[in-house]
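The structure under discussion appears below in the form of structure tokens.
All protein chains but one are shown in place.
Let's turn to subunit A:
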Amino acid sequence: MTMAPEEPKVEVPEGYVKLTIDGEEVIAPKGELLIRTAERLGTVIPRFCDHPLLDPAGACRQCLVEVEMNGRPMPKPQASCTMTVADGMVVKTQRTSPVADKAQQGVMELLLINHPLDCPICDKGGECPLQNQAMAHGRADSRFRDTKRTFPKPLPISTQVLLDRERCVLCQRCTRFSDQIAGDPFIDLLERGAHQQIGTAETAEIYDAASHTASGKPFQSYFSGNTIQICPVGALTSAQYRFRSRPFDLVSSPSVCEHCSSGCAERTDFRRGKVMRKLAGEDPEVNEEWICDKGRFAFRYATAAQRLRTPLVRNAETGELEEASWTQALAAAADGLAKARDGKGVGVLPGGRLTLEDAYAYSKFARLALRTNDIDYRARAHSAEELDFLASRVVGTTPETGVTFTALEHAPLVLCVAFEPEEEAPAVFLRLRKGARKRRTKVVHIGQWTTPAVSKTFGELLACVPGGEASAVEGIAQHAPDLDEALRAEGAVVLVGERAAEVPGLFSALHRLSERTGARLAWIPRRAGERGAIEVGALPTLLPGGRSVEDAAARSEVEQVWGLEAGALPGTPGRDVTGMLNALVTRDLDGLLVGGVDPADLPDPALARKALAAASFVVSLEMLPSEVTEHADVVLPIAPVDEKAGSFLNWEGRRREFSITLEGTGALPDCRVLDTLGVEMDADLFTQTPAAAAGDLARLAPKPTGSAAAPDVPNGHVPKAGDGQAVLATWRQLIDEGTLQIDEPHLAGTARPVVARMSKASAAGLGRRVTVSTERGSVTLPLEVADLPDGVVWLPANSPGSKVRATLGAGHGAVVTIAAGGDQ
């Protein structure tokens, strides 16, 4: 490109500088790294250690360029990944400078000296930055004639990450990720010189262990899979994916994570109809470039041997479930449901893991085919107060009107109440940590003990007795005036988790707090389908779009869109989950239509079992056999997310659409199954496909939020523990016994240890193990001392050996009996 000599001088705006790269004048924002300015210009400088989301390191030296400042050339080539742009800088990259090119060739040659030539068996081969850049910027042959340095390999640094030290180019992306982004600095540089290597504090021990066992001491992080993805060579590989496939044999499909309510972007790679791996997708608004290990590794449930693939109908004579054709099964289901509906009625439990489209089909099916408002997706502890809260504060919020990931990062203060970000929504945790690291966001947690998330967000803990969160929130004005003041700051956010439903008065207290201080309030549920289910009216009090079932105008609006005659929709709120289960036991309800619900998740699993046994007709839409399918009269198999299209609404209210990954498997989404079932029952749902369901839903534009009455429930009394008792604090760990994590031993190996926690004073005299019991049963776990309030015991809610709901029949805030558990 030639420039006319009389071309007018380009004004350099405030905060920008002008420099020259390869003879071209560029205007770049101050503080931008040279390597990125060049990239914007279309010149890709080779690099290994540089990563836009990690702090600059200048570790690999591959990005050397020639730099001239104020007419004086710098004596040596400079690393463009650590040098920021400056006014008047003249830069020559490998494109125009033989010096830079030679320097890059030299570095490449050095990096390859000890790099093994095992590309043909390396997982990274075919998608390897080292391979690609060696082709582009390296020599065709090596001048190195000596023996390469070798290490025993691979070294398992956790059950899911394998380390190959020979392949490592010491770029430190993994150590910087662990240290900066995840806050789990379990790996670091060890040794020096030619022996320098990545490792954990136990590398030597692992090496010993590696010779006879499959796993060493874990690299304890929920985010360790990201190090595999950002490794620019094949030094860190995934135990799950190792030797499974070559990148060029894989077909990639953009997808959305189905595990939590963050809705992280993913890339699903499959081969011959089978998912081989999942990688983090890029979405700067949501997950940036990171996902948690659960999202990355937990997908084998869809290929589990016990997966349901054909409809099952219970044989009236033998009482056994028998395989049936879709026609038979649908006819049987429609017949049974119609009978139950015309009797005492049918309740609907869709579960919290549905896509928006599938949840809409349940919602419409309940109203049209079953003519009831007895629908509640909440397969967990729930309350009427929560319903009011969801209707008044949550439904209808969008990223435009509500709190977003970006807002969390920029908030001056984030208050987490009854919410454990790292365990319940890992992407939220990463944002909180990023905000705290980069922008000094103050994070305050109202919880029970200093969890890893509290320390890694540099947070402050306001400890309270479980169940006392509402009083703690009420007490902020009086006892924590600093916090009260900080909540009034522009952009302050309060986050509340699903556990709040177990604390009477908490939602009301938070609503009042938010009204009083102006802090924005966001609800972050744990499951991916929860937010969408609210929007489509899979609740006893709501119709699609946040319309109240009690509002006649709203009802007639829905009736018109659905083509019903006026007054067809029932105008009284339905029963919630517990209400439905109780009604089944007392025979006030005959049938049940159940989606992905595990009775052990419900507030009272014993009641759920009793209700399932008492119900005269149960239809189960399931993917895997469960306690529900054991009792079901008809089981209809449905598709996992990889085998259907759809969308999730994440906690922000952001629509996360995904298209089908594995086509032609024959598995049907819930919305299609319900549509056909509806036809059998003379109700047209128009949800044949997820797209049709979405189109139908779009005709019911959401009502503006805030029209419903806010929750107003007085604080419950703070639970008190007597002698030999404690108040139970409990929540789920990210990696536990969840149904979607089956068949994945590598992931299960990185679960956090299953221990009970108590304060030092309360633990005194209990020994090494503690037994926590109620009249239902008991849990015995190793005891660890932590900074809980006295008289409180914490248990993981759904981990091996600690299934709190199923075993104890109790939840967060319950009073339990404590005894020494023996020193086993």
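Observations on the model:
One rule holds for everything that comes next: a residue touches a chain if its C-beta (ideal position, glycine included) is under 8 Å from a C-beta of that chain, and two chains touch if they have at least 3 such contacts; residues count from 1.
The definition used in the following text is that contacts and distances are computed from a predicted model.
Among the names given as "Protocatechuate 3,4-dioxygenase subunit alpha", "assimilatory sulfite reductase (ferredoxin)", "Formate dehydrogenase subunit gamma" or "Glutamyl-tRNA(Gln) amidotransferase subunit A", UniProt records the absent chain under the name "Formate dehydrogenase subunit gamma". Of the listed positions A:D118, A:E191 or A:E485, the one in contact with the omitted chain in the full complex is A:E191.
When the omitted chain is restored, the residue from A:A201, A:V251 or A:A606 that touches it is A:A201.
Touching residues on subunit A toward the chain that is not drawn are 184-192, 199-203.
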